[in-house]
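Beneath this line is the structure, given in C-alpha cells, with notes to follow.
The complex appears here without one of its protein chains, the remainder shown in place.
Our next item is chain A:
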Amino acid sequence: MANDRLRALEDVEKEIALVLQSAGTIVLELSKEKANASLLDRQLNQFQTSINRVESELSAQIRYLTQVATGQPHEGSTYSARKDCQMALNRAEYARVKLGELGHTCEMMLDPQT
C-alpha cells in the first residue's frame, strides 16, 4: 500500500517532466516556418492530459493525507521480531560451529596421522 502511493508520486514526477517537455516541443515547432499541425495537436493533447493528471493525482494524495494524518509520531517497531530472529540465527550458527568441532574431533580420532 505504501509502495503504491510512493510509486504513484514517482509517476507524477515523470508526468511533470512530460508537461515541460511537451510545452517546449510546441514552442519549438511554432518557431519553424512550416509547423507540423499534427505534431502540434499531439503535443498539445499530451500537454493537457499530463497537466490534468498531475493536478488530479496530487489533489487525491493531499485529500488522502488530510484523512489519515494524525499529527502524532508513529511508535511502531520491528525490533522485537528482529531480535528474536537474530537470536535464532545465532543458535543455528552456534550449532553449526559445535558440529564442525565434533566432526573435526572424529576425523582426528579416525586418522591421527593428519
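Please note the rule applied: a residue touches a chain if its C-beta (ideal position, glycine included) is under 8 Å from a C-beta of that chain, and two chains touch if they have at least 3 such contacts; residues count from 1.
The working rule: contacts and distances are computed from a predicted model.
Visitor: Given the choices "Cell cycle control protein 50A", "Mediator of RNA polymerase II transcription subunit 22", "Probable cytosolic iron-sulfur protein assembly protein CIAO1 homolog" or "N-acetyltransferase domain-containing protein", state the protein name listed in UniProt for the chain not shown.
Guide: Of the names offered in "Cell cycle control protein 50A", "Mediator of RNA polymerase II transcription subunit 22", "Probable cytosolic iron-sulfur protein assembly protein CIAO1 homolog" or "N-acetyltransferase domain-containing protein", the one UniProt assigns to the missing chain is "Mediator of RNA polymerase II transcription subunit 22".
Visitor: Give me the chain A residues in contact with the hidden chain, please.
Guide: Touch with the absent chain occurs at residues 1-2, 5-6, 9, 12-13, 16-17, 19-20, 23, 26-27, 30-31, 47, 51, 54-55, 58-59, 61-62, 64-71, 73-74, 76-78, 81-82, 84-85, 87-89, 91-92, 95, 105, 108-109.
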